[in-house]
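The complex appears here without one of its protein chains, the remainder shown in place.
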Amino acid sequence: MANNFLKTSRLDQFLDALRLFGELHAPTTSESGVHRFSLLDDPADLNLDYRRTQIPPKKYLLPFREEILHCAGDTYREGHCGAVDMVLFGVHSCDLEGIAYLDRVFLADPADPGYSARRASLTLVGVTCHPDDFCFCPEGTVSTACDLFLAASGDGFHLTSHSVRGNAILAAAEHLLEEGVPLQPATSSGLCFPPQDPELRFSDHPLWEKFASTCVSCGACSVCCPTCYCFDVREYPALSGGCTRIREWDNCLFASHGEVAGANFRPERLDRLRYRFLHKYCGFTPLQGISSCVGCGRCKEVCPVDIDLRELTVAPKQVQP
Amino acid sequence: MKQPHHSPHVPYAAHLVERRDLSDDTALFRIAPEADALAQLSSFVPGQFVQLSVPGAGEIPISPADLPAAEGTVELCVRRVGHVTELLHKLEPGAQLGLRGPFGCGFPLDEMAGRPVLLLAGGLGIAPLRSLLMHLLRQRERYGDITLMYGAKQPRLMLFREELAALAAAGGMRLYLTVDFAPEKLEGGYSCAVGLLPDLLKGFRFDAASTYAAVCGPPPLYRCLVADLERAGVAAQRILLSLERRMRCGVGRCCHCGIGQKLCCVDGPVFRASDLKGIPEAL
Amino acid sequence: MGSVIEIAPLTRLEGHGKVRVYREGCRVERVELQFVDSPRLFEALLVGKSFAEVPEIICRICALCSTVHKVTALLAVEDAFGVEVSEVTSLTRELMLQAGMIQDHALHLYCLVLPDLLGVRGVAELAQVAPELLKTGLAIKKAGNLVLETAGGRLIHPVNIRLGGLGRCLNKKELTRLKDALEKVLPAAREAHRLFSTPFPFPQLPAPDFLALHPSDRPLQGQLCRMADALTFPLRDYRQHIEETLLDYSNAKLSKVHGKEATVGAQARLNLDPDLEPLAATLFADHKHELVGKDMRGNNLAQAIEMCHATERALRLVDRLIELGPERAETQPIAPRAATGCAACEAPRGTLIHSYSFDPQGICIAADVITPTALNQGALARDLLALARGMEGEESSRMTTALERLIRCYDPCISCSVHVLSL
């Protein structure tokens, strides 16, 4: 069996080896103390001991705001997708599954050009995580939706390749690896929160009303969710003639989300919360019946009014008269 | 037909050939798309929609009002209601536009073959149904009786009046018109009831057991028409509704157009009433 | 028969103002300078607000001067509560004052004054007749703006400077970017004086009584005011030295210093405190005869020299900040108490004084702002009269042109000036 154990002391060298495969991005902590993925210039900035980044890796595949089209004179042209070879190191299983979910949406026919170009140049290296109170994934979940996974063990990591690119990394880092005790096979992989019965959204659970009146429509829950991908498209003319069409993250809890000229198909916040529930936990065509929640706990952590839609799925309590 | 190298975002070039005002706020825009776009449109099925780009303002979903590609052009009947349509209505022939599509599922034409078809249009809902009607009349022998019931608020808001009257006169179809109220006298010598569309339906005798009904109009219309049709004996699977939702991409990604767990842009915009049962927000 | 020439609205300057020249035959009787901006009553609005809100609100008195108003207000509140800020904070503030000087002078000189020199209506025609010059001016302004925006978090009404410290420190990458931008425009800033040293083709004006802050170890900020005839007084006592009168025809109050019409601004600073960076010092030496002891016709030239000085100085500050490295942005905790604080800064158009009194909870009970334009108003009115008299008999269109140009020499900022208070 090939060597597949990396001692923690050799991590920096390993990171250098990863750089051969593209610009290295990894979890770091910002000046103000926010965990995030960012370009790793200095290995000292690496913070592998993070719980969750504020924004999931989706930002690399689906930027917050992206110019999808330019129109100069008469014709529209595709915007620049900005894809560069990139290695994203230190991704937790939930986020890997989040990317896998987005892949199903954006790589389906017809593939989204920007997304697929960026996805094709992205190498994913996963790492073991330590769940905290916000996470609700089953203990020991390990995702295989990556090129390489580093399972922490003792004074280092067991490396498992899940792709050709993963193999290439192993080969390039060969000299840093040694033999380790064989790993237990991964316990489970996949989405953590089971699909829900769509009818639950019309339950008379008292929380629905409470959520509808307390949600401040700040948008944080969607912005931070690894599998939220709703977007708005807007077009801006340029002074020099022509125009630019941008795509920007949207949130189904905003009043404008279901609005058409003269009507709103989800006029109340309650309607919109129900819509969110339906999309997150029941899925839309063609992902109907699939929950998109990967259990990362971000929505719960960032919500200023502690809304956690999952609480709705416990048996409805009788509303007190 | 699929264009392997054309990005799904990028509209094909098109230009405005002609515009004809149909009412104060609605006009028929005849648009000539470039050859590749026409090739795509050759697969068009009435009820499908295209994404029309008005450079500088944005993109909107519109159901063609004719059978595109026939003369190298597509007709779009558009009401001026907001941001994009406002700019569209300011354009002169020759103006550059963009076009993507067709998208979504249109009317199940093969299934409808050999059956009577009842078209129920309210207001601007005539636009997609005009396209269906053109198809039905073009392949007249393929279908059973064709009836169009069309309701508008006022006589002057009744679109394609002359054209529809002429078609009816030619004998291929039956036409019933109605207006909510008639402040002015009706001209043109064809009959038009005063009342709502459901009232027209009430007195109508037809072979409910085999008829396909195609409905398009403002949201409140659907609720009562579906109930009336079912009561008359039209099975919910044969009641076809063309729905409107906010759309940003047309290809099932932006997630604004959800109807229950379906997306209007890929599963629709034409739905069967039976598929919408149990989805309270659908109608 | 008496006649009145009215110039309204005054253009190519900030705010709403007009000038009336009253004539008896061709004799000029008097000149009225009116500042008619709608009063926004800031000093009254501030009363009842918490000390922390004061700088955030008061900077909105005027957009052109928002940085210097903000810094002055911060210093005044800190003065009241005895807060000392770190070196990085202090340097960053000065950097912003210098950048404000760069961008404000560039805007004024290249967009508002240059049309006079080239005989055009404004920027639009300037873009046609002298596109390169306009571009140069805009480039200098942009560099100043870049510093303001980067350091202040926002170009107008900056947010990053706050009581006791900074929201965040600039990092090396940002500072390097600023350095590059400033270095790029330094040559143009250095050459600017050539454009503005053309003599003003109108009669000589009375000799001004210059007023500026006494040089301190924090440039552009100070606790001593100095008048040309060697009168120096501590800022704290400014009320005893500056008296304000209400005018029935203007929404601004007239300030006099010891009964004299003081003149503040670039010209005053160069006359009183020529502590200049090397390039600017050379320029100053070359132009000394046009500036020292001379009237306000030289102010635009003085501004051009200051623009060069500010660019050099800003570069030095950036270097120093790179050297110091970012500190953990520790803002000093502030314990409010009943106190009065005051502070003054040199704004692009002259000395600016803020003073606030707080109750024990830190709620503002009195606010007073003396702006450079209010200080200059008397001298400007005096000069307008002198100029009009000097041009008696000339065509009135020539006279109005001359009067407008004189006003632009002063670079007044009317929004600021209409907020003056006695409590």
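Letters are used for the chains, namely A, B and C, taken in the order the chains are written, and counting of residues starts over at 1 for each.
What we mean here is this: contacts are C-beta pairs under 8 Å (C-beta built on N, C-alpha and C of every residue); 3 or more make two chains touch, one makes a residue touch a chain.
Note that contacts and distances are computed from a predicted model.
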Fill in the blank from the handout: UniProt lists the protein of the undisplayed chain, choosing from "CoA transferase subunit A", "Molybdopterin synthase catalytic subunit", "NADH:ubiquinone oxidoreductase" or "3-methyl-2-oxobutanoate dehydrogenase (2-methylpropanoyl-transferring)", as "NADH:ubiquinone oxidoreductase"
Completion exercise
Of the chains on display, those the missing one touches are A, B, C
Exercise for the section: Looking beyond the chains shown, say which of A:Ala152, A:Ala172, A:Leu200 or A:Cys218 touches the absent one. Expected result: A:Cys218
Completion exercise
In the whole complex, of B:Gly56, B:Pro108, B:Gly195 or B:Pro219, the residue touching the missing chain would be B:Gly56
Fill in the blank from the handout: Contact with the hidden chain, among C:Leu109, C:Ala130 or C:Leu155, goes to C:Leu155
Completion exercise
Residues on chain C facing the left-out chain by the touch rule are 9-16, 36-45, 47-50, 53, 56-57, 60-64, 66, 107, 111-112, 115, 121-124, 127, 131, 134-135, 138-139, 141-142, 145, 153-157, 159-160, 162, 167-168, 246, 248, 251, 329, 404, 415, 419-423
Fill in the blank from the handout: Where chain B meets the chain that is not shown, the residues are 56-58, 83, 86-87, 90
Exercise for the section: Spell out the interface residues on chain A facing the chain that's missing from view. Expected result: 30, 32-34, 36, 53-55, 59, 64, 213-220, 223-224, 234-240, 243, 249-251, 254-256, 268-269, 302, 304-305
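As a convention for this text, only the chains that are shown with their structure count from here on.
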Completion exercise
Taking mean C-alpha coords per chain and comparing to the overall C-alpha mean, nearest is chain A
Exercise for the section: Look at all chain centres (mean of CA atoms) and spot the one farthest from the centre of chain A. Expected result: C
Exercise for the section: Provide the C-alpha centroid distance between chain A and chain B, rounded to the nearest whole angstrom. Expected result: 39
Handout entry: Inter-centroid spacing, chain C versus chain B (mean Cα positions, whole Å)
Key = 65
Handout entry: chain B residues within the chain A interface of the complex
Key = 7-11, 13, 53, 55-59, 81-82, 85, 96, 98, 219, 244-246, 248-249, 251-256, 258, 260-263, 266-267, 280-281
Handout entry: Contact set on chain A toward chain B in their complex
Key = 68-69, 71, 74-78, 105-106, 110-113, 198, 202, 229-235, 237, 242-243, 245, 250, 252, 257-263, 265-266, 271, 275, 278-279, 282-286, 288
